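Missing here is one protein chain; the remaining ones are kept as they sit in the complex.
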Amino acid sequence: MIYLCLVGIPALMGLSSLLVKNDDWRPWILPLGFSIHLSLVIACWKTIPTPSPLGWFGLDEAGLIVLSLSSAMLLVFSIYCLEYLRLRKERPNRLFTASLAFILSAASLVCVSRQMGLLWVGMEALTLASAPLIYFNHNQRSLEATWKYLMMGSLGIGLALLGTFFLALATPANAVKSDPLVIDSLILHARILSLPWLKGAFIFLLVGYGTKMGLSPLHSWKPDAYGEAPGVAGGVLAGVMTSCPFLGILRIFQICSSAGLLEFAQGLLILIGLLSMATAAVFVIGQRDFKRMLAYSSVENMGILVLGVGLGPMGTFFALLHLINNGLTKGALFLSAGNIHRAFGGKTMDHARGALGRVPISAALFLLGFIAITGSPPFASFVSEFGILRSALDSGHFGAAFGFVIFLAAVFIGMATTVLSVVYGTPQEKSDKAAQGDSPFMVLPPIILMSAVLFLGLWLPHWLTHALKRSANALNGVL
Amino acid sequence: MQAFSQILLVLIALFSFYALGNSSLIGCIRIIALQGMCLGILPLLIDRQGFGIQILLIASGMFILKGFLIPRVLSYAIREVKIRREMEPLIGYNSSLLIGAFLIGISFLLAARLPLPDNIRTSLLVPVSLSVLMMGMLMMIVRVKAVTQVIGYLMFENGIYLFGLAISYQAPWLIEMGVLLDVFVAVFVMGIVINHIARAFDSINTENLTNLGD
Amino acid sequence: MIYPWSLPGAVFHLGIDSLSAAFLFLVLVVGFCAGIYGEGYLSASSNHIAKAPARFFFAALIVSMAFLVCARNAVLFLVCWEIMALSAFGLVSLEHQKEDVRKAGKLYLLCTHTGSLCLLTGFAFLWKNAGSFEFGALLAAKPLSMFERVSVFWLFLIGFGMKAGFWPLHIWLQEAHPAAPSHASAAMSGIMIEMGLYGLLRFFSILGPVSISTSVFLMVLGLFTALFGIAFAAMQRDFKRLLAYSSIENIGIILAAAGLGCYGLARGDFSLSLLGFSAAILHTLNHGFFKSLMFLSAGAVYLATGTRDIESCGGLQKIMPRVAALTAVGSLAICGLPPLNGFTGEWLLYCGFLQMDYRREIIFFSLAAAMLSLIGGFAVITFTKFYGLIFLGKPHSKSAQKAKEPSSLMLIPMGILAALCLLIGLFPGWALKAAFFAASNISHPTPLLFSADLQKWSALLDLVGLMGALLWILIAIFWAIKKTSLKKRPTEAGATWACGFTSPTPRMQYTGSSYSMPATRTFDGFLIQKESRAPNGYWPKSSSFHSRVPDPALETWLPKLLSPFEGLIAWPKKIQRGKLQFYLLYAAAFLIAILIWKL
Partner (left out) sequence: METLIFAPKILFLILFMPPMMLGLIAKTKAFVAGRRGAPVFQPLHDTIKLLGKGVVYSETSGWVFRLGPVLSLSAVLMAASLVPLFGAPLISFNGDAILFIYLFALARFVTILAALDTGSSFEGMGASREAAFSSYAEPALILIFASLAVHCGNLSLKQMFSPGQRSFPAPSVLLAGSGLLIVLLAENSRIPVDDPNTHLELTMIHEVMVLDHSGPDLAFILYGAQLKLMLMGVLWIRLLSPRLASNAFFLTLSLCGLAIFIGVIESSMARLRLIRVPQLLIAAVCLAAFGLILAAR
């Protein structure tokens, strides 16, 4: 029942916002519905709901974490949208609002489904629902970005489907009479799964969902999509759209680890994680477009996530933590980047210079976000990245640790160059498209997110630590 | 039954092979429609327990969707565009056919590594589906017209779906429906986007879509 | 003080031992003085510095350092460390409208973050060994394996050295210190870079004795850093850069002293290690005081004249006498001349180098001492240049003429610091006690030995202080003699004797560059870049001479080091050229590759 509400309420909102005629107060639907959704999620934290009879639906800690992250961030974004859509009167916002709602519904579906097929359906819905966000600006560049996003996304999603089928084939036909895609039963009968099919499933799902996550070398759609989408859409993509496929990868990883394919899976994850970090390092250095820079930084963080999962329970713990930190920080970064972009009418170092002079709060937030995302204390990413480094040394992956540190440094150098030249300096004369200063509604959401990041960096709530520990152990089969 | 399904599978593979070598958009769309129809028939032949109601449902859904609706969407999408054939592709037709053959080889090689799922009677299913899938990818890669790429994507989907038949006996049909629906919506959205592309650039050459990048 | 802290591995564990106490004292005193001065500075420099951020960052800097020296848990240490680094970054880039300030800020940020990453890795190693972040546990843990020892040592040397500014990690220092407002650069140069040394000292005690060769390496590194720093200081024109380079010099001296301490530990000779470490700590304290004093007065001059160029100051002694007097004290102290505090630390270090009764490497240590004295000589050149060119003679420029004495809000803190320099110079015994107790935390001597050595050295240093007092008395006597002998005799005022030339102008005064030229001639050609348009022809056009001193580590070697990586980066960028087909190809190829490899 609760599952139905979690998935259904946002869907209903989406439909209603499709029906509503008035552009002005359509956006107000979102905060209302999202706050209801968030309260439901909080209720779930109080008492973890019992799985549904067929075992298709259920919430474990990992799912719950991703779900709460998505819900909370979308709520914040919807507050931002109120002002943003008011500023962008020239564009009809029906599709935009609707797809925001559908995204939350699809994300909830992904989080609560314990059935790989269902999870796949949710993921596909997520992909399709986010296309309108990217295309919001309706110019040739955004069109191109959307096209690339669609093609790459569909390719990935198709491969993920194939992986799902492989998974289904991994269970011997007559061994179990139940649905062969229900995660719990898969874990239950992990011993009798046929390993070749399982391996295939892992590879296909990793590549498929990795495409959605934006792991290198499947990341190529990411800079275009993030760069051309409005700031808030970029935040949604980086915060929500990446954590859901990560959840999918976690699921299959869990199955593999309980089926005794731990080394195989970890090896692949470490490989692809380091590859992604390296790619990000290469492309961030000398990046003149600060939205694309954020995209590559997101590629880097996705790499950190999978790397962490590949490094054993401790690494997984910190990877899940980093998932939260990255989501929140990226949200703040994209929102402030959007503000700066609008204030200068350009998103490259050549247009935007000395943002501190024109939109002080957004610029400060952008700078802080940069500091935070690169893992400096007192912000939260420090805890998780330091932890992943520790677990790399602890599990004896010295090479991985070395690469990790080197790539972190490289990415920092690259981002610093861009961010500092955007934030500092003296702005040249106002271009005509420039907006006037900071407006409270558009700096409040990033402030909320950044303060959350700061708080998490200074104090980890115990319930959160507990949940992270439990899911980390579960995922690595160390129950 | 057995023989029929074998023939049908070979036919499907040949269809995509043919599409790989075909230069006219309309032709490709027709081929893809045919392939879709074959896919629709296949479950009836391949499946163990005769004509179950859910098998019928899926089969008919497939038949309609892949045989008629999707081709219709595509032809609608390219209505404005004058160009009817794929001009200079990235890789010539002959060489792409060669690569296709090579891919078929790879897919057989990979399929050999996988144990035969015990409820499938024909050993062709896995390799054929893999090769159809790979040829779809190849088509997405080597063609420059947006529509052709969508066709490639469809072929790729068909391959996956072909594979899906292997589990149709146990996968709940709701899932299959969801899958079908998703595929349809995906193609629908793509059609819309192609339409926009056509209007924005008054051509559906993806050569125009290379402004973004580092 | 122990409070639970929910970050993994972290405990909010504060504690003060004598080592912490020494540094805490330094932090609080200098922080206090610089803070008060800062208020005056900000209100005087009316427009161009944003006040609120300046105050916030400064407070954050001081507080974080105060916590840093008391931290007993690695995570807490790291958090404080990074807050310190970041707030310093904020201070450096306060006046970000200026191009060079932006450059300096960026350079500093990159350097400090690299250092922090090294520290993270080092601590991760220690944690791997000890299973905890508590310093106590780290101390008690089983000894590290060879590989871990070496890597941790180098990581810490780079991490802390980046902050302290050992050669060649100093590249950010001479850029960042001039860029920050002066009270900030006083705090940075007087305290922050000392934090690097604090870290090193703290973790020498955790790593345990290093090998003899390593400690010799440390000494050589320190002396080279010092020589390099002072040589470049002597060549500078920008007086804040000059001060920054002299900080590098002092850091080098301190490192050499610490190296001596390590040598003692390695030889198992506790009184030597005690001597070395206490010399290091004593000099750290002294440097904290006189260097911040110097930066404060440099700030006063900058505020009054609006220029940082030595050549365009001059004659300020008459215009701002109080600042001049305080600066004179500072420059005497910074040259390590008696009877001021600078001498005490260096004297201790000399004694450490030249105590012959147990030494094997006599030659090396005597050469080290000689090197130290060479450094002292260069320091004299540098600071006679600094003081003489800024405060003495006639004003070289209009801007120097319209200068005026700063507010007492700025003078009083300088006075406090100057008084500290004088007091430590007169009563070094006290400072020495503090230094000894601090040092005993690093080289754990037997109580008996400790008290004996403390007895010996404090007695000697008290004698040095006594000599200082006698010197003051002598000066007073002769001053009195002179006054009485001049009482009934004429004291006329005349023009300076210009060897017969009748109308000398201020422009004809000796310039700073030419002043330091004879000493730095040895570096001519390869360090000093000159470009000159000599006058030629019967009616020569306007001619010019311009020389600058680029820092080789920053402007020559760093680019050389980085150039190969540029190619490394440029190459893969080709893969993201915007063709969707290629993107799809990458995905497909990757998939097939993995399938063939892993399936």
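Order as written gives the chain letters A, B and C; numbering starts at 1 within each chain.
Here is the rule we go by: contacts are C-beta pairs under 8 Å (C-beta built on N, C-alpha and C of every residue); 3 or more make two chains touch, one makes a residue touch a chain.
Because the structure is predicted, anything quoted here is derived from the model rather than measured.
Colleague: Among the chains present in the display, which ones are touched by the chain that isn't there?
Modeller: So, taking every chain into account, the missing one touches C.
Colleague: Of C:I2, C:I16, C:L474 or C:L562, which sits in contact with the chain we cannot see?
Modeller: The one listed residue touching the chain not shown is C:L474.
Colleague: In the complete assembly, which of C:L28, C:A60, C:I206 or C:L337 touches the absent chain?
Modeller: Spelled out, the listed residue whose C-beta touches the missing chain is C:L337.
Colleague: Tell me which residue among C:L28, C:A44 or C:V380 touches the hidden chain in the full complex.
Modeller: With C:L28, C:A44 or C:V380 as choices, the missing chain is touched by C:V380.
Colleague: Touching the absent chain: which residues on subunit C qualify?
Modeller: Listed in rising order, the touching residues are 314-315, 317-318, 321, 324, 328, 332, 335-338, 343, 347, 350-351, 354-357, 362-363, 366-367, 369-374, 376-378, 380-381, 384, 387-389, 391-394, 460, 463-464, 467, 470-471, 474-475, 477-479, 481-482, 485-486, 489-499, 504, 506, 508-510, 514-519, 522.
As a convention for this text, only the chains that are shown with their structure count from here on.
Colleague: Could you tell me which chain's Cα centre is nearest to the average position of every protein Cα atom shown?
Modeller: Per-chain C-alpha centroids ranked by distance to the global centroid put A first.
Colleague: How many angstrom between the C-alpha centroids of subunit C and subunit B?
Modeller: Distance between chain centres, rounded to whole Å: 70 Å.
Colleague: As a quick test, compute the distance in whole Å between the mean CA positions of subunit A and subunit B.
Modeller: 30
Colleague: Between subunit A and subunit C, tell me the centre distance in angstrom, where each centre is the average of that chain's C-alpha atoms.
Modeller: Inter-chain centre distance comes to 44 Å.
Colleague: Could you check subunit B for residues that touch two or more other chains and list them?
Modeller: 113-114, 137, 140, 149, 206, 209-214
Colleague: Give me the residue numbers in subunit A that touch at least two other chains, ranges are fine.
Modeller: 147-148, 151, 155, 196, 200, 223-224, 283
Colleague: Which positions of subunit C touch subunit A when the two form their complex?
Modeller: 5-8, 75, 78-79, 81-83, 86, 93, 96-97, 102, 105-106, 109-110, 113-114, 116-117, 120-121, 124-125, 127-128, 569, 572-573, 575-576, 578, 580, 582-584, 586-587, 590-591, 594-595, 598-599
Colleague: Considering the complex alone, what residue numbers of subunit B touch subunit C?
Modeller: By the definition above, subunit B touches subunit C via 90, 106, 109-110, 113-114, 134, 137-138, 140-144, 149, 206, 209-214.
Colleague: Can you list the residues on subunit A that touch subunit B in the complex?
Modeller: 115, 117-118, 120-121, 124-125, 128, 131, 135, 140-141, 143-148, 150-151, 154-155, 157-158, 161-162, 165, 168-169, 172-174, 179-181, 194, 196-197, 200, 223-224, 227-228, 283, 287, 292
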